[in-house]
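In this view, the complex is presented without one of its protein chains, the others remaining in place.
Our next item is chain A:
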Amino acid sequence: MALLETIQRKITKYGLLPKLVRFLPKVSTLLTLLGLIWILILPLDGQFRTTYISENALMPSQAYSFFRESEWNFVRGYRDQIIEHIDDPMDERHEMLSSWMKTIGYKTFEYRSANDSRTTYGIYHVPKGDDTEAMVIVAPWTTSDGEKNIGGLALTMGLIRYFHRLSIWSKNIIVVFPEDGQDTLRKWVDAYHTTLDETGGSMESAIVIEYSSESDELDYVEVKYVGVNGQLPNLDLVNCAVMISEHEGFKVSLHNTPKGQLWANDYPSRLTTLLKGLFSMATAGLLPETGGGNGCEAFSGWNVQTLTFKARGTEGRDITTLGRVIEACFRAVNNLLEKFHQSFFFYLLLTPNHFVSIGNYLPAAVLTASSFVISSLSAFLTNNNVNNKHINFNDAAIKVDTLPLMNGLLLFTTVTVGSIIFGTLLMWFSSIVSFADNNNLYTKLTWGLILATTTVSTLPVVLRYKSQPSAAISQTVRVANGCSLFYLAFALVSLLVLHFSLSLLISLAAFPLTFIRYGPLRQNRKNSIWLILSSPFLWLAIVGVARKMEFQLDIVRNLIQYFSVPLLRHELQTKIFDTDWLNPAFLQNLLQGPVEIFYGLLTGYRRFQTWTWMVISFAWLPVWIMSLIITCIDVQIGDFEKRKVN
C-alpha cells in the first residue's frame, strides 16, 4: 500500500492525471490490439493442450466391433432399395423406412411438423436399461449440402439392425429420419421435449450421419460440432469421436478443412482452424430456409451432446469402418454412468487433437470488450469533443448539468428503444411473410438496408449547417456518446461467457465506433469511414457475399505460408479471372448471399432460439445509430468553455 500511496503522490505532484486522461483513447485501442494478439498467441506451442478423455467411464474403442463384411451386405441391400425409391413421394419413402424398422423390432412413430414435413423415428427400449436415458442416431433424407443422404440412410439402417442384436445397451436407442437436418429435425427435437407422447427418456447424445455418395467407400470424416448461441457438445464426446476415428484409420477434418491440410499441425494451420471455428460459432444458426443445417443446431439448447459425421471422398476405407466408428461412439456413451460433465463445455479446437480451454481464450474477448469500457470512460471525461483537443483536462469539466444529462439519457434511451422495436418488428415481419414466395421483397429489404446505412454514413461529409455555441449541446452529446459506448461494453461483457465468439467478433467489428469524435461539422468528416466500417449491415453484406463465393481461409493461408508467384497466379486465375463476373445468374446468386443470412438472422430466434439478431439489433445497432446522430450534430464549443459562453 505504501508503494501505491507513493505512486499516487507522484501522480498528483507532477500533474499526471490530466495527461493520463488524454491518453485513454490510446489505451482503448491498445486493449483491442492486445485482444487480437491474444488470439494470435493461442496457436503457439505451449499455449494449447492436447485433448484427453477425462471421463473414465467412457472407455472409447475398448471392444472389438463385429460391424464388418456380413453387415456390409445388409447396408448394400438397404442402399439399393433407397436408391430405387429415392425419388418417391415423401410419405412412401418414410413408410418404407418405417416398415423396415418394424421388421427389425423398433417401435416406430411419425411426427409431422406444422409445415407438413415428416420425421419418422423409432425407439428401441433396451431390455437391460431402466428406460430413462437414450442415445440418438439421426440420418436426414437431405444432407446439409442439399444432396440425398443415400449412404447415410443405408448405413444407419444397417447399424440399427446390428444394434438391435447386441445385448450390451443400457440406454435406449432412438433412430430419427427427418426430411432435413435443420427445421424439420429441430421441430421434432422441440416436440420430443414438450409434446410427443412416445419418447425414450432424456437424450444423452445424438449423432448425425451424412454420407451422400452411393459409393462403398469413403476417404476421411468431417466432424461438425458447433451449436447455436455458442453452445458446444462436451469435449469428451468430440475427443471420443476423434480418437475412435483415428483408431479406425480415418483422418478427421474440422470446419471444412480440405484433405491436403489434414496432416498439417503447424502454427498457420492451427490458427486457420481456430479462426474458422470462431467464425462458424458466431454464425451458427443463421440458416437459409433450406440447406446448410447439419443437425447440431437442431439439438442445441436441450442439453443433448450432438456431433455430425460427414463422410468425405469416395475411396479409401469401406463404409462399415464409419459404421464401426459410430458403434464405438455409442458404446462409449452407453458406458456413461452420469451425464457428460467431466470435460469442457467451452473450448476452441486447433486441430482435432489440440484445444484451448475457456480460461486461456476468454481474456481475448475481455480485452476487446474492456476497450469499450475505457472508451466510454474517455467519452465521459471529454476526450471525444475535438474542441477540447489542445486544452488540458481538469476535473471541473466532468460535471454535467441536470438538463443536458436528462436530455442525453433520453436521446440514448429513445434510440435504443427504437432500435429494439425495429429489430422486433423485422422478426415479426419474417414470421408472417414467407421467404419462398417473397424472395424479391427480402432481397429489396436486405440490400435496401445495406445501401441505406452506407448512404447515411456519409452524412457527416454532406451536412453543412452551423449551430449556436452552446454548452448544453456539447454536454448532451457527451452523455449520449458515453452512455451508448458503455451500453455496448455492458452488452458485450454479458455476452462473453455465453457466446465468446459472437462477443469477440462484434467487439472487433464495432471497434471503429470508439474512434468517433464530435465537434464542428467540418471536423467530423473522418467519422464517415468509421461509421461505414462498423455498420452491422456492411458486415452482413461481406459475410453473405463471402459465403456465396465459397471463400476458404485455407487458400489464403496456403498463399501466405507457401508464397510463390505461380500459386498466386493460379488462385487469381481460378477465383477472379475465370469467374464470369458479369453473368447475371452468377451476380444474382452472389447478391442472394446476404439476403439468405439476413433471413437466417431474422428467423433465427423463432427457428433455433438463436440470439444473434437480438444481440445485433438490441446492442450493436442502437450504438451505431447513436454514433451517427452524434456525428451529425454541430458541436461548437468544448467542455471547458461553458463558463465563458453562458
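One rule holds for everything that comes next: contacts are C-beta pairs under 8 Å (C-beta built on N, C-alpha and C of every residue); 3 or more make two chains touch, one makes a residue touch a chain; residues count from 1.
Just so it is clear, contacts and distances are computed from a predicted model.
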Which of "GPI transamidase component GAB1", "Elongator complex protein 4", "tRNA (guanine-N(7)-)-methyltransferase" or "ATP synthase subunit delta', mitochondrial" matches, in UniProt, the chain that is not displayed: "GPI transamidase component GAB1"
Residue among A:I7, A:V462, A:V497 or A:M549 touching the omitted chain: A:V497
Given A:F346, A:W447 or A:F618, the one touching the chain that is not displayed: A:F346
For chain A, residues in touch with the removed chain: 231-232, 301, 303, 339, 341, 345-346, 486, 490, 493-494, 497-498
